[in-house]
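So, chain A:
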Amino acid sequence: MSPVELQRGQEVARTIRRLAHEIVESNGGAEDLVLVGLLTRGAPLAGRLASAIEAFEGECPPVGRLDVGLYRDDVAHRDPPAPVRPSDIPLGVDGATVVLVDDVLYTGRTIRAAMDAIMDFGRPARVRLAVMVDRGHRELPIRPDFVGRNIPTAPSQTVEVRLAETDGEDAIYLMEGADSHGEH
Partner candidate 1 sequence: MRALLIRGGRLIDPASGRDEQGDVLIENGRVSAVGGNLSGDGAEVVDAAGCIVTPGFIDLHAHLREPGFEQKGTLATETEAALRGGFTTACAMPNTDPAPDSAPAVEGFLKLVAQKARVRVLPVGSTTVGRRGERLAALSELAEAGCVALSDDGSPVPGGNLMRNALTLAGALGLAVAEHCDEPSLSGKGSMHEGAVSERLGLEGQPAAAETVAIARNIELCELTGGRFHIMHVTTARGVEQVAHAKERGLPVTCEVTPSHLFLTDEAVAGSDLTPAYDTSAKVNPPLRTETDRLALLAGVNSGVIDAIATDHAPHAPEEKLREFDHAPFGISCAETALATVTTLVSRGELELGATLRALTQGPAETFALDGHVPGIGTLAVGAPGDVTVFNPEERWTVDPAAFASKGKNTPLAGLELQGRVRAVVVGGELRHVLEAAHV
Partner candidate 2 sequence: MVSIEPAAPTATEPEEQQGPAVTEDPAVWARKDLLDTDTLSAEEIDLVLETADAMAEVRERPVGRVATLRGTTVVTLFYENSTRTRASFEIAAKAMGADVINLAASGSSVGKGESLVDTVRTIEAVGADVVVMRHPNSGAAALAARHTSASVVNGGDGSHAHPTQALLDLYTMRRHVGEIEGRKVVIVGDILHSRVARSNLWALQAAGAQVTLCGPATLLPQSLRSLPGYEGPGGCEVTTDLEGALTGADVVMALRIQRERQDQGLLPSLREYIRQYQITEERLARANAGALVMHPGPMNEGVEIAPEVAHGLRSVVEEQVTNGVAVRMAILYLMATARRR
């Protein structure tokens, strides 16, 4: 089955702007806000959110990127294994409101790992979760604070969020898992 386009271009940009507004509103401004994108796809999304916030707040929150590979509970099952990359977390997560940013929320295991990881960098006052797509099928008691779009899916399917910075287009696709799980 071919991929189904769920959103693209301006629609995606609009969703990002809305998420940015919700984050600032919930935080009562951009102060003490730190956006931490989860590698790989959450990192450019965090950058987009920060730019959006700067556009209407006049202040750009610090942006970090976090690799959760060393905190995962499924190292043994990933084939091929994901490479481990350095994280880059801005100084001063102590007392800050850290917003973890990821593209798709699924089982919740990555977010569990991300919460463990971020605690190794300091003691944030609050940790929030922003995702572009929530596709359901949670395996852990984790709930996002900011959601771009809820997309009901079957476990056999895959949701892809593509961003101009990394993919040359802004778009969200729903595809049959078998297609994308292929020879990789």
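FYI, contacts are C-beta pairs under 8 Å (C-beta built on N, C-alpha and C of every residue); 3 or more make two chains touch, one makes a residue touch a chain; residues count from 1.
In picking the candidates, the idea was that all candidates are chains of the complex that A comes from, given by their letters.
Computed from a prediction, not measured in an experiment: that's the story for all the values here.
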item: Touching candidate - 1 or 2 - for chain A as found in this complex; value: 2
item: Residue ranges of chain A in contact with candidate 2 within the complex; value: 2-3, 5, 38, 40-41, 67, 69-71, 74-88, 102-107, 109-111, 120-122, 137, 139, 155, 158-162, 166-167, 171, 173, 175, 179-184
